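Note that one protein chain is taken out, while the other chains of the complex remain in position.
The first chain written gets the first letter, and so on, giving A and B; residue counts start at 1 in each chain.
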Amino acid sequence: MKKLSARRRHPLAALVVLLFALAVTGGLYAAFSPSEAKADDSSAQSLAIEEGKKLYSVGCASCHGTGGQGTSDGPSLVGVGSAAVDFQVGTGRMPAQQPGAQVPKKKKIYSDAETEQLAAYISSLGAGPVTPSKGQYSTDGADVAKGGELFRTNCAQCHNFAGKGGALTNGKYAPSLEGVSKKHLYEAMQTGPQNMPSFPDTTMPEKNKQDIIAYLDTVNSDKSKTPGGLELGGLGPVSEGLFAWVFGMGALIVLTIWVAARTAKAKKS
Amino acid sequence: MSSHEISQAEEKLPEERAEGGATVVAEDPFADPGLPPHEHRQQDIDERAAQRSERTVALLFTVSMLATVAFIASFVTLPVDKYIYVFPIGHISALNFALGVTLGIALFAIGAGAVHWARTLMSDVEIADERHPIEADPEVKAKVLDDFRAGAKESGFGRRKLARNTLFGALALVPLSGVVLLRDLGPLPGTKLRHTSWGKGKRLMNYNTMQPLRPEDISVGSLTFAMPEGMTEEDHDFQTEIAKAALMLVRLQPENIKDKRELDWSHEGIVAFSKICTHVGCPINLYEQQTHHVLCPCHQSTFDLSDGGRVIFGPAGHALPQLRIRANDQGYLEAMGDFSEPVGPAYWERG
């Protein structure tokens, strides 16, 4: 017990705790979720777990332990659920390349099929939030304006009003949400990766999440409309100020030079 | 006791500026050579060059006219909600883009034309204008002072002290009426800043769903916002009340809570803290679930939610106030009273 209490201040302790919690919520979720019904072909499932285990022991076990129990380098994965695996591996964050304040998003290493196998293996260690189905993160019929309000209440404080990201303490940051797939947005809210808090269905129902995703799709995607012109990063007054200095004042100073300069004299013959 | 020597620069001026700038290097090699002779521009000596310049100017003014026509045409034809894709700007309002660019061109071309005209066709002979001292001549000064003395004497301002002093008194008092009038700008502070809408038995309502929260809704690592039961967005004073009552809920493992009072005031590890920063009142809810820190996005005050909301970085001066909560008979979370201390920024009477 003493050993445990000494480690409670460890940076990863909270994650461990979270994972336990996720196991509980995930378990509840799994119990009610229709997608977890016995429709799955059990033999295919066990095959996937088997394949996932192989991938796991090669790519993940060095940090997370041979049985997913966690080590000093990585948290336990028991009960994190397939949604967490799908998010972490699917966005390339896992496997992590090096320790740091935060594990960044990068090019993903595993194929979709491999990710599914890994997810299957991890969920076999303990129930957790399940990878959402298309219907869950679909934005058909979502209320964009409601999503905006929810976004400003729950998300904008870290991710900025337009989802451009922002700074956290000691080098950590909330990443930009531009180009993040709907599925990954949903999973992030569901599982709370790294230092992001989770927004479980008990406090933020599925419908709310869909609204938020729909809002982001409207204001922060390739097809987002920026009526006024260049978005300037969507960062607010700092980038506007820089633009005013560099392009506004810059252009005007060039003009002052032109206006005040002496006109070229005729060449003396 | 002048701290300066008489300006050397003025002394070494040649008596008269030599015509044509051909001052001989005589006494002083650094002397001001005087205004250089005017050199002609191409336009001054070549009428064809001047005509070219005139045509350029006229062209610019014509461009301006065309741009104004285009401005009006875009105003009339483009619907206000039409969007176009312009590389590399993005999907932008067609009307804003068209109006701005045409207006910009119309104005810029007038300016460019006028400046080009001035630079190439108007005389560019430099002229020297004399300056005169700003200070008045001694005679003028003496006259003014005499006049003033005469006026002051005639007014009796110095002699009739009673009249003068009562005038000062009256003038000093009269603005007080204006100050008094400002009284009704707002109410007196009283103890308003000490109270919020929270109170004993008020349930914690989830912002997202406006449903009362149960302890089991809140999992470790999640972040939830709550407002007091009975408050709605439609209330007339909603903004003022939520500005003090906004609450954030997180769940910690009870053994991770370092502060004893925080543990006492929590329910199964669920702690409720004011969402209003104690620095200048920004909503503070950048919660890092692994470190249990919350960061303020305005001025980066950082609080440790596992240690009584203590300030660990930044300009905030005191800990985040905690709301004491429990679960009621029906299993809903409820407040056990108002905040025990004022929420938000500190102030003189806070104590």
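Keep this in mind: a residue touches a chain if its C-beta (ideal position, glycine included) is under 8 Å from a C-beta of that chain, and two chains touch if they have at least 3 such contacts.
Everything below uses one rule, namely that contacts and distances are computed from a predicted model.
Novice: Given that one chain of this complex has been left out, which of "Cytochrome bc1 complex cytochrome b subunit", "Circularly permuted ATP-grasp type 2 domain-containing protein", "NADH-quinone oxidoreductase subunit K" or "ABC transporter ATP-binding protein" is its protein name according to UniProt?
Specialist: For the chain not displayed, UniProt's protein name is "Cytochrome bc1 complex cytochrome b subunit".
Novice: Specify the residue from the set B:Ala31, B:Ala49, B:Leu66 or B:Met336 that touches the hidden chain.
Specialist: B:Ala31
Novice: If the hidden chain were put back, which residues of chain A would touch it?
Specialist: Against the missing chain, chain A presents residues 101, 143-149, 152-153, 156-162, 164-171, 173-174, 215, 218-219, 226-232, 234-245, 247-249, 251-253, 255-257, 259-262.
Novice: Since one chain has been left out of the picture, which residues of chain B touch it in the full complex?
Specialist: 1-5, 7-10, 13, 17, 21, 23, 25, 27-36, 75, 80-81, 89, 93, 95-101, 103-115, 117-119, 122-131, 133-134, 182, 185-189, 192-193, 225, 227, 233-234, 238-240, 242-244, 246, 275-276, 279-286, 297-301, 311, 313-318, 344-351
Following the convention adopted for this analysis, only the chains that are shown with their structure count from here on.
Novice: If you average the CA atoms of chain A and of chain B, how far apart do the two points sit, in angstrom?
Specialist: Here chain A and chain B have centroids separated by 34 Å.
Novice: For the complex, give me every residue of chain B touching chain A.
Specialist: 39-46, 83, 89-93, 96-97, 100, 115, 119-120, 124, 206-209, 213, 216-225, 250-251, 253, 255-256, 283, 285-293, 295, 297, 300, 302, 313
Novice: Chain B touches which residues of chain A in the complex?
Specialist: 5, 8, 11-15, 17-18, 20-22, 24-25, 150, 153-154, 157-158, 166, 168-169, 172, 174, 192, 194-200, 202-205, 208, 223-231, 258-259, 261-266, 268
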